[in-house]
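Excluded from the complex is one protein chain; the other protein chains are retained at their positions.
Chain IDs A and B follow the sequence of writing; residue 1 opens each chain.
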Amino acid sequence: MMVWGTIIAAYLFLAGLSAGAFLTSSYVARKYPEATIIRKVGRFISPVLMGVGLLLLIVDAEAGLKDPLRFIYLFTNFSSVMTIGTYFISFFMMAAAYIALMEFLKKDVNKIVEYIGIFFAGAVAIYTGFLIGVVQTVPLWNTAILPILFVVSGLSTGIAATMLVSAFIDKKMVHHVISVKKIHLSLLVAEVFLIFTMFLITSSTNVAAAESISMIVSGQYSMLFWVGLIGVGLVLPIVIEALELLSKKKFEHDPVGLQVAASGSHGIAATLITESAVLAGGFILRMLVLLAAVPISFF
Amino acid sequence: MLDTKLSRRGFIKASTATAALASVGTVGFNQWSNEYVKASENVEVLEIPSTCNGCSSKCGIIGHVKNGRLWKITGHPDHPYAKGKLCARGHGYATLVYSPDRLTEPLKRVGEGKFEPISWDQAYKEIAEKLNQIIKDHGPESISLTEDPRASGKYYSPRFINALGSANYYTHHVVCSNARDAGFLHTVGATSTSADIGSAKYIMFIGRSYGDAIRPSSVKALAEAKDNGAKIVIVDPRLNNTGNLATEWLAIRPGMDLALVLAMSHVLIRENLHDKAFIEKNTVGFEEYAKVLKKYTPEWAEELTGIPADTISRIAIDMGKAKPKALIEQSWRGAFGCNYENSTETGRAVAMFNALLGNLQQKGGSVFSGKPNLGKLDSAKHPSPKEPELPKAGVKEFPLAYESNGVATIVAKEALEGKMKAAIYNHSNAALGYGNPKVMKEALSKLDLVVSIDVQMSETALLSHYILPDVSYIERTEAIEGLKGKTPGMALRQQIVDKVHPQTKPIDVIYKELAEACGVGQYFNFTLDELNEAMLKPTGISYQELKEKGTIMFPDQAITLGEMPKLKTPSGKVEFYSETYKNAGFNPVVEWVEPKVNPDKNSFRLITGKQAIHSHTQTANISILMQITKDYDLERIWINPARAKALGIKEGDMVEVTSSEATSKIRVKVTERIHPEAIFVPSHYGITSKDQKIGYGIGFGYMEHVPFDFEKWSGSGNIHEVIVKVRKVEG
């Protein structure tokens, strides 16, 4: 039943993440010009991870792998979401790679290219949802919410990946970009909301979808869902981030506290845990969506 | 308009890796076929007519050959069993020719399951020496030959064993239709009738499934009958795959069919719906029969069969009204071919029921086939062997059995008793399929000489001292086969592709050369072509024409429906009362006989049946067919949900099946399609020969659970007289 497996889940995950990381870096570049590490991390990891994602896609496409010239044909069918996505990814990759190169050469980034990058990063994030969202055969996928969910999750994993890598380089800075944290928290909360809304709506529309959802919620994948996605991937980071933001508010009125926070002694562990948890959750989400793909039946 | 991009180039290109392997006979069918398609796009396709060997129906086929390789086969449009169509086995069994597990050279046994190649000449010499020695020491009655009779075999095998002075020629019918054959033979003078299905208005099948145990044209005819609004009733403990074509399913308790038929006969007479004119003119003993039938009321049968008395009456009455276009189809193996202690009596009762309906030789009824008029070898030039002096072993014990087919398992019995000394098996897997394999093995091990002629390492071959490799049916020509039926005809199996394994030989050559080694070569002083020319003579058709057409029918020799032929019973009529039975020590009038064993609340009766994709044990090693078993879990046993629930068994669970003879582990299919009293086992699995790499280890062999036994009347194997218990075990 599972035609697309782990590799495609990883591809969808990485594409969303890469777009999210790119958008994070652009946002940080604007909002926190001093947070150069975060900006650079975002700009470096996004083309690299998108590249890894593309490689995975190629590996999964066995026939193309055996005869790589065939990949040219990927650009030929404009009615296929995959063709359109291939264009999105290509433009995004070009822009992201250019920007990463400029960053590396310590040169100024062409604004137009950055806007193009931002535009296609958004397009890529949406594409990962539409790729499977247009598949009528699988009612679980065939919903308007799925692309939104994937965009939200893409952004949140993008932020998580950027913050995680940045934390290793500059502990202080990750606690400095409060508005990113706030956005991240809202995204996670939105994700929980979207997941349950999607389940509620789809399970009532169709038997196959209901079967998919019961597989996830109470069936063979329920552990992965409740512990992996909801527990680790969403609730844990929501709680930690919320606590952190709350204490941050307190610290802001207390100069001693601020110093403690900035030294990052307890903060770094929290960041590592939260962001890894978000990344794990993002991957599990893609995995679950592919695993629980129950096609329509003929009876 | 069609696009031209139809070739499968992409597919073939990538298979060049397998090209290195593609030397003759060492790769599977698909591997070479991929290869050869690559080499042969747009190549000319030769079409050669022949016959299928996927089962005893031997349907007409057309072999499509590209570059000297078999590509595919299609159904012969003129052949009466094929009518242009073939079943899955027919298509798939053709891949046998390129099976990597074929026997490729003569083998001599050097230890349990160990064989060494031996030259043909040496093999002939050693076999002949042993045969002659055994004949000298124990008489010709101590040697035997058993086979599934195919065109060449039917001619050559009995001739060979007779040439050695023995009458011991046997066929596989002892575990197929011996009981039905005996019942019919002594009632209507033929071991079976055929059925004019296409024109029938009311058809009852008792343990006969056209949709599982297939002959293509029969299914087609039944579909036509259905289109014409015929009532089609299936009597089976299992809703078999013919269910889709049926109007009603009677889920009978297994082994109780005799009660149903007796009660339906009772109703016909009670309701005055029997064909009195027909009975008057064409039967003997009706009075005695009618008297006996009085006690077999529908109420009596309801208790035994589990079918409501009302239903029994309704159907009998409706059939009586639809007569003569109503019939119980003659059936084959499923319910009373060889299954229960009452099977011969059931066969008899069915033949009699049809006679009550007066449907014999009527449109839409039971039909006695016509035979084509084929010639014989000139006996002056080619003398036939003398009649053997002693009768066939088993005839004494089972005088009602059809003598030409015999009771093949008598060979095993007499081997165990030390009376039988040699057995030749051609095209037969007796060790796995004729009786309990443990007993068969013990029996064959007692023999001084066992010879197998086969195409693969069967379980029987494994127990043989010598194995002689036949060429596959795709690579050989056989004796002309006469086709019986409403319209008689003939068909030729002929070589479609060159021999793949140079050391293999067809049986006409094997018997001739072995006979020469035995010193009886004078009875085989002709070639296959000479035999076929002689057979063709009265037809006026040339051998060349037959080779081109493959199947030729003789519409001018078609039988005329409505005219009863003189029957081959002692009275020349249908015998409701049988002196033959009486002389053999049996009740001359049909009567109710209990099955030997019956299940209780905690046990089941084990029943079996065919699956559309396999033939007996011979197709388990054909990968294109076995893959279907794997894809759809077809080796599972069937159990009724109510019984399964009580035993804590769920769909797909692993269970243990235990009988008096064996214990097997298998997964279950839980289905409403089976009677709560029965466990159904598909009959094609449980290959124990490791040389059959595809078939080995899948499912279990039904016969493992069947006690070695003979039904009193016909000597058949009583293969459903098996009680089993089932319990859930860990996978």
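As a working rule, a contact is a pair of C-beta atoms (placed from the backbone, for glycine too) under 8 Å apart; a residue touches a chain by one contact, two chains touch by 3 or more.
One rule holds in what follows: contacts and distances are computed from a predicted model.
Novice: According to its UniProt record, what is the protein name of the omitted chain, chosen from "Sulfur carrier protein", "Fe-S-cluster-containing dehydrogenase component", "Protocatechuate 3,4-dioxygenase alpha subunit" or "Hydrogenase 3 large subunit"?
Specialist: Record says "Fe-S-cluster-containing dehydrogenase component".
Novice: Which displayed chains does the hidden chain touch?
Specialist: A, B
Novice: Taking the entire complex into account, which one of B:N53, B:N241 or B:T477 touches the absent chain?
Specialist: For the chain that is not drawn, the touching residue is B:N241.
Novice: Which listed residue (B:Q362, B:N532, B:T580 or B:S623) would be found touching the missing chain in the intact complex?
Specialist: That would be B:S623, which touches the missing chain.
Novice: Which candidate, B:T193, B:T283, B:Q330 or B:N640, sits in contact with the chain we can't see?
Specialist: B:N640
Novice: Check each of A:V52, A:V81, A:I178 or A:V192 against the chain that is not shown and name the one that touches it.
Specialist: A:V81
Novice: For chain B, enumerate the residues touching the unshown chain of the complex.
Specialist: Looking at chain B, the ones touching the missing chain are residues 1-3, 5-6, 8-11, 13-15, 28, 30, 33-34, 37, 71-75, 84-88, 90-92, 94, 210-212, 214, 216, 219-220, 222-224, 226, 239, 241-245, 249-251, 612-613, 623-625, 627-628, 631-632, 640-642, 671-676.
Novice: Which parts of chain A face the unshown chain closely enough to count as touching?
Specialist: Spelled out for chain A, the touching residues are 3-4, 57, 60-66, 70-71, 73-77, 79-83, 86, 131-132, 134-138, 293, 295-296, 298-299.
In this text, only the chains that are shown with their structure count from here on.
Novice: Report, in whole Å, the distance between the mean C-alpha point of chain A and the mean C-alpha point of chain B.
Specialist: Taking the average C-alpha coordinate of chain A and of chain B, the gap between them is 64 Å.
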